[in-house]
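So the structure is just underneath, and the comments pick up after that.
Coming up: subunit A.
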Amino acid sequence: MTAPLLAIEHVSRHFGALSALNGVSLSVAARERRAVIGPNGAGKTTLFNVITGQLAPSAGAIRFEGRAIVGLAPHAIARRGISRSFQRTNLFPRLAVGENLRLAAAADGRGSWNVLGSVDRLAAPLGRAREVAEAVGLAERLAEPAGRLSYGEQRQLEVGVALATVPRLLLLDEPTAGMSPEETARMTRLLQALPREMTLLIIEHDMDVVFSLADRISVLHHGEVLCEGTPDEVRADARVYEVYLGTGDDR
Partner candidate 1 sequence: MPLTRRSFLAGTSAVAAGVAMGPWVLRSHAQAGPIKIGVVLPYSGVYAVLGESITQAMELVFARENWTVAGRKIEMIKEDDQMTPKTGIEKTEKLIESDKVDILTGPVHSGILLGMRDKVHNTRTILIVSNAGADDVSRGKCSKWIFRASFSNWQPNQPMGGWVARNVAKDVFLVAPNYAAGKDMMTAFKETFLPAGGKVVAEDYPKLGETDYAPYLTKIRNSGAKGVYCFFSGTDAVNFVKQFDEFGLKQSVRLTGAGFLVEPDVLPAQGKAALGIISGHFYTPLLENPTNQKFVKEFRAKFNNKMPDGFACQGHDTAETIVRALKAVNGNTQDKARLVEVIEKTEFDSPRGRFRFDPKTHNVIQPYIYVREVRDVHGGLNNVVIDKIADVRDPGTGCTLPA
Partner candidate 2 sequence: MRLARPGGFVALLALLAVFPLFAGNYPVKLLHEILIWGVFAMSLDLLMGYTGLVSFGHSAFFGLGGYVAALALLRWPGATAALLLPAVAAALAALVIGFFSIRVSGVYFIMLTLAFSQMFYAVAFQAEWLGSNDGISGVPRPVVVGLSLAAPRVFHLFLVGFFGLAGLALWRVVRSPFGHVLRGIAENEGRMAAVGYPVARYKLLAFVIAGTVAGLAGSLFTQLNGYVSPDAFFWTTSGEALLMVILGGTGTLGGAFLGAAAFTLLQSLVSSYTERWMLILGLTFVLFVLFAPGGIVGVLRGRIGLRA
């Protein structure tokens, strides 16, 4: 068996007396599409924040491609090949859509230290930005400031920015949150069409999206992994119904 792409080992994170993560262990294989579900307050977003370095874990280790990443700054972790989208839209509102994507695509730093040159000469990131815009359905809106997009479009761009860095591991935090059914369907198709080389870790509340996308599902509850398995296994697990579906998370 090959080493997992992402290995989370006994990670905890406390906020004062509150523990948001409590010894979470999780490993994601390369090319896998993994969904993380759980009721609100289960610690899902905290888990993402700990992986991407926005928060330091109180205890535990995280390895990406076999190398420890705990303690690295967010930008350094991103450079290793992990990219994420945010639950709350987190864009560059006054910059054009194309510029949002180009900045992300150029984040590897090549060319970005050029102090006197022209942005127009950065062929690779510009190309990548167009490609991603095409993929997320914003090819027509490249020149529009991101702040002027509709909510659904901003969600698409949110994912686009995460995609543009060409990550090996993509973390998506509720990409369809607040979307209309049509928008959700489009987002699902978009995600399904992503290349398999891009390993996916997705937090999602919409079970249709989860079941149509995920190879495996991890259920988080009270900062702990309740269970893990294929969609069918999880669907069959009574505990999941109890804590999550059954208790009627009202969203």
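As a convention for this text, contacts are C-beta pairs under 8 Å (C-beta built on N, C-alpha and C of every residue); 3 or more make two chains touch, one makes a residue touch a chain; residues count from 1.
Quick note on selection: all candidates are chains of the complex that A comes from, given by their letters.
Fair warning: this is a prediction, and the values are worked out from it, not measured in the lab.
Only one option in 1 or 2 touches subunit A in this complex, and it is number 2.
Residues 52, 54, 73-76, 78-79, 83-84, 86, 90-95, 99, 102-104, 106-109, 111-119, 122, 161-162, 164-165 of subunit A touch candidate 2 in their complex.
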